[in-house]
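For this view, one protein chain was removed and the others were kept in their places.
Let's look at subunit A:
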Amino acid sequence: MIRSWSPVVARERVAEETFWLEFDAPEIAEQAAPGQFVMVGFGASSWGTPFLPRPNSVAAAPDGRVGLLIRVYGAGSRRISELALGERVLLLGPLGTRFELGDARNVLCIAGGVGLAPFLLLPRWLDRQGREANLRLLYGERVGAVVFNPEKIQEIAGIEADIWTEDGSRGSRGTVLDGTGLDGADLVLSCGPTAMLKAVRSLARTAGVPCQLAVEEHMACGMGTCIGCAIPTIDPETGEDVYSLVCTEGPVFAAERLRW
């Protein structure tokens, strides 16, 4: 785990309320794997908002940089989205678990909103590992205005996204699930709103395809000390109802462990 005050080296508004930021943080970039996240904070001495750091998935790791896809949600993500070039933030990471591909050959990635982030890292990360797999990426948003530009996705991730919007103003009309014939997939990975993750899980379960989901919960430390980001899960050994920490036991969980 690395702690570093890292400057913003690139910043771009990529869609409505959505920003692409890159930080100079070579050690984190080197270690980060898809699904893992960094805590983005401002240190303990500034007690404006945010005081606590905010979790964000590592979305790219080119040339010693950590790329993040930030959607403005409240005051903290707004502050992060407004960072100026050269301004430093305190990064802590990489944290959490990653998607485990095992020996899957055909991997279906289903992203909702900024749940796209880990799947932007995935293709190049696999290349770096010398690992081959056929990736198919479905990316859904509610409306066209917030869709992350497909050319930029291609540039960052080297992958084509199959885009779905509920209003049909970009890509196909409907939700990502309308595009999901699991055809041939031997692994499903997903990240996005909980309602979508639940639907993905039942699809995968029906098809008998293994499924891993990256989930979110409020966090303070990101490293297991505050025990704040617990979500209800099933203990894989005992079958008991327990809680698991999204920061250290997740954010990526085998779908069947989640107790929703």
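To be clear about the criterion, a residue touches a chain if its C-beta (ideal position, glycine included) is under 8 Å from a C-beta of that chain, and two chains touch if they have at least 3 such contacts; residues count from 1.
Convention: contacts and distances are computed from a predicted model.
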Item to check | Chain not present in the shown complex, as UniProt names it (candidates "Peptide/nickel transport system ATP-binding protein", "Endoglucanase", "Dihydroorotate dehydrogenase" or "ABC transporter permease") | outcome: "Dihydroorotate dehydrogenase"
Item to check | Among A:L92, A:I163 or A:C191, the residue in touch with the chain that has been omitted | outcome: A:L92
Checklist entry - Pick from A:G102, A:G174 or A:P232: which residue touches the chain that isn't shown? => result A:P232
Checklist entry - What is the set of subunit A residues that contact the non-displayed chain in the whole complex? => result 1, 3, 41-45, 47-53, 76, 90, 92, 217-221, 223-232, 242-243
